[in-house]
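All protein chains of the complex are present and in place, except for one that has been dropped.
== chain A ==
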Amino acid sequence: MTVDLLAQAAPDAGAVTTGEAITFWIMGPLALLGALSMVFARNAVHSALGLIGAMFSLAVLYIVQQAPFLGFVQIIVYTGAVMMLFLFVLMLVGRDSSDSVVEVLRGQRLTALVLGLGFAVLLVAVIGRSLTAVTPVGLAAGGAGSTGNVTGLGRLIFTEYLFAFELTSALLITAALGAMVLGYAQGRGHAKRGQRATVEARLRGEHDRISPLPGPGVYATGNSVAVPAVLPDGSIAPESISEIIDATPVREVADEPRPDARALTGGRAENEESK
């Protein structure tokens, strides 16, 4: 009864004021701009920044629409926590892992754009045509929100929606546990092998050779890592050259004579002879 009286006393409490309209026409296009830049930015970090802008604009719109609690929760939880989580994962995964240009399904992007445009036109047309003569009741005119947004929300959550609220706590605990299980998954796959076990495995012949690979034979005559090392009997150790160097085609220097591995000792021998 009192609700009805209050509603009659302030019939246009839910109507849009001029200030709200101005805020909407500033923040709405900003939200659209942020969303579009998120979808079409090449760099994933720019996408995250666009989404932060869109979410912040939405928070302002919530506050304007008599939902100050949700507006601040939006800023704190979404732009504060969730987007920082996104940025952390972006930095861990590598922010240069940008989109592949290859289309796995041919014409998928064009089809998606056309379908999305059609979906937007459909939604906008339906909402625009069906909700033209809406007279908003407004939360300040009475009802549960008249005593204050946070008070009303708390009363609703802890009375009518108590069961859903309890389920939410179970959901959050499950999510935290799941994230921990997924995050620690890499340690369970194989036990770490100690130094002693490694040495025993080497001597047992599980590796190709007991000793580590020989270093490259960089001599005074040629300071390239492509120079092979020389074994004690004068032969060339093929393992001393990296496979990558061996496989790399070197067309420019192919005609030059390869540096002689024994040139240095040979020169010293000549000098001794001349003495």
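In this section, a contact is a pair of C-beta atoms (placed from the backbone, for glycine too) under 8 Å apart; a residue touches a chain by one contact, two chains touch by 3 or more; residues count from 1.
Quick note on the criterion: contacts and distances are computed from a predicted model.
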item	value
Chain left out of the displayed complex - its UniProt protein name, from "Putative ABC transport system permease protein", "Sigma-70 family RNA polymerase sigma factor", "sulfate adenylyltransferase" or "NADH-quinone oxidoreductase subunit K"	"NADH-quinone oxidoreductase subunit K"
Contact footprint on chain A, counting only the chain that is left out	7, 14, 16, 21, 24, 28, 31-32, 35-36, 38-39, 44, 47-48, 51, 54-55, 58, 61-62, 65-67, 69-70, 73-74, 77-78, 81-82, 85-86, 89-90, 92-94, 97-100, 102, 104, 108-109, 112-113, 115-117, 119-120, 123-124, 127-128, 131-132, 134, 136-139, 141-145, 149, 152-153, 156-157, 160-161, 164, 168, 171-172, 174-176, 178-179, 182-183, 185-186
